[in-house]
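All protein chains but one are shown in place.
Coming up: chain A.
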Amino acid sequence: MGMTALTMPPLPAHDDRETVIDFQGVVARFGGLHAMGPTSLTVKRGEFLAIVGPSGCGKSTLLNMVAGTLKPSEGTVRYKGELVDRINHNVGYITQKNFCLPWRTVEANVRLPLEFRKHPKAETAARVAAALEKVGLKGFEQAYPKQLSGGMLQRVMIARTLAYSPDLYLMDEPFGSLDAQLRTRMHGELLKLWQETGATFVFVTHDLHEAITLADRVVVMSKRPGRPKLVVDIDLARPRDVIDVQSDPAFSAYFKRLWTALDVH
């Protein structure tokens, strides 16, 4: 524990880490629909941020703006100080959808981003192998996606993202379609990954347990038009055990606070 305290000091009030994402007065409108905003929010390097909120409040919209697949109707989105005005190749984007190409083996699917990015051949093989190893898919290199279960497909998606080591992971309810046990296991693996890569994670979910278990900070969005309604720092010790952490009295306190803010009827 002492070690943990040493390596993971409590965050100072004025965080001097680099700002990775900076939303300033961001509004999303689709036709006449005011979907989201104005939202202002910053995410620091290495942070694990969770966003929760009722469905349709604009959570995915926020991620799309960081990825550069959607432009804000008003306001600005910056990635490491730079305006996001085209596809942002520094992000890894993982959703609950499985985007495996069915005609490619697991290995060839994980290699895909490296082919796109014209990585040197020699380095590519090593990266793919390392990524597969990390998500526990060693031995499944030659399998085809249709032979795999939902949980394994999700691991392929994560490995594919790991392969090109993005600085920022955007995860949009990535485990939404998995059963509870598998989900908990994936939480453990994800936290390990986060700690090993030191990357920044933005994790969208509507599951408060998931948000508190994983994140450093949880943002609660209001109903549509969604805006940040409450931001809570989750001061639970790291590294976290995804099972033990749930029996921490602080956990249920966070849960109550967030639940009230979420205002689910």
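Going forward, a residue touches a chain if its C-beta (ideal position, glycine included) is under 8 Å from a C-beta of that chain, and two chains touch if they have at least 3 such contacts; residues count from 1.
Just so we're on the same page, contacts and distances are computed from a predicted model.
J.: Under which of the names "Cell division protein FtsK", "NitT/TauT family transport system permease protein", "NADH-quinone oxidoreductase subunit H" or "DMSO reductase anchor subunit" is the non-displayed chain listed in UniProt?
T.: Matching "Cell division protein FtsK", "NitT/TauT family transport system permease protein", "NADH-quinone oxidoreductase subunit H" or "DMSO reductase anchor subunit" to the record, the invisible chain is "NitT/TauT family transport system permease protein".
J.: With the full complex in mind, choose from A:G37, A:G58 or A:P113 the residue touching the hidden chain.
T.: A:P113
J.: Would you mind spotting which of A:F23, A:F48, A:Y164 or A:W194 touches the chain that isn't drawn?
T.: A:Y164
J.: For the chain not shown, which residue from A:A35, A:A125, A:A143 or A:L230 touches it across the whole complex?
T.: Residue touching the absent chain, from the options given: A:A143.
J.: Can you name the residues of chain A that touch the chain not displayed here?
T.: Touch set of chain A with respect to the missing chain: 67, 69, 87-89, 91, 93, 95, 97, 99, 101-105, 112-113, 115-117, 135-136, 139-140, 143-144, 146-149, 152, 160, 164, 189.
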